[in-house]
Every structure is written in C-alpha cells, then in structure tokens.
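One chain of protein is taken out of this complex; the other chains stay put.
On to chain A.
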Amino acid sequence: MSVKHGLLALLERGPMYGYQLRVAFDSATGGTWPLNIGQVYTTLSRLERDDLVAALPENEGQRPYEITPGGRDELRKWFATPVQRGDRPRDEVAIKLALAITTPGVDVAKVVMTQRTATMRTLQEYTRLKTQPGDLPWLLVLDAMIFQAEAELRWLDHCEASLLRYEPRPVPAATDVEVPR
C-alpha cells in the first residue's frame, strides 16, 4: 500500500487540507503508521500532478483538496485489487534466524527465545489495548497486528522444534567460493 491510496480514501469522505489528512490518517491506522506533514504535502502535490486530486480555493490560509473523478477510479481499482504477499517488506526476523544458523558461534536457540519473549510481550501489549473502548476500524487493525504476532510466535515454536533435529551441513568457507574474474 502507499500513502497515496490512503489519502485518496480519506478524501473520498470530503475535501480536507493537509493537517486534517494527517490527523485522519493517524486515526484510521491507529497510530501504527506515523506520517509527517511533509509526506502528506509531497504526496498531495504528486496526486495533483496526476489529476487524482484538485486544490480548492484557499480558506483562512488553508488549502483544501478534493478527489477528482480520476482519483475516484484509481481508488476503486485499489480496493478491487488484492495485496500480493511479495509487495510486503521482507521479514527481518526470518532473515536474522537464517543467518544465525549459518553464522559460527551464534546460539540460535537463544536468538529464538529472545525473539519469542519480545514478540509475546508485544502481543500482551496489543491485547491490553483491546480492553479499552475503540471503534471497529481501529479494533480490526489491532486484530491484524495480533494475528501477525501470533503467527510469528507459532513460527518461532516451529523453528525451535526443527532446530532440535537439525544437523548442520558444512557451510562453504569464503575461500572455497570461486570469485568470477
């Protein structure tokens, strides 16, 4: 996802100026995706260049923007298209663990355990937030984070069980790797 589509979705509710968009974005994502006002203005100017939003006359020193028919089309298309797994950022925990296994002198079990405790604590924090009143969109974002943390914990358990049965294969030493000339 891009900030671009987020802002288009917010403008579909009605015209807004930069600061209002920033606040609305923050509340829609439950503060999980902090956006600075600079990003909002850069994105707005790109959207304006592409005719997806239009600037309205200034009002008390603030310039509101509205979504254009082209912007509306773009937004419909975005909602109609599934997010591909490959579009998401790489999983640092997975990469770290893979490297831990092949790096000499690293206590892999300890790496798993440290991560598990940290992720569990995060999950406890998220769950505590569920006991506070919140509206549905925010609760669903929170649930998404909860399920992702849970998935990571299950995967860590799986890693731990697999490590118990793991016999490392010799890793080629750096000097054995042929360097192309």
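One rule holds in what follows: a residue touches a chain if its C-beta (ideal position, glycine included) is under 8 Å from a C-beta of that chain, and two chains touch if they have at least 3 such contacts; residues count from 1.
Just so it is clear, contacts and distances are computed from a predicted model.
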item: Protein that the absent chain corresponds to, by UniProt name, given "Paraquat-inducible protein A", "histidine kinase", "Fe-S oxidoreductase" or "Macrolide ABC transporter ATP-binding protein"; value: "Macrolide ABC transporter ATP-binding protein"
item: Options A:T32, A:S45 or A:Q62, residue touching the unrepresented chain; value: A:T32
item: Contact with the hidden chain (one of A:A9, A:A54, A:M120 or A:L163); value: A:M120
item: Chain A, residues in touch with the chain not shown (by the definition above); value: 26-27, 30-32, 113, 116-117, 120-129, 131-132, 134, 138, 142, 146-147, 149-150, 153-154, 157, 161
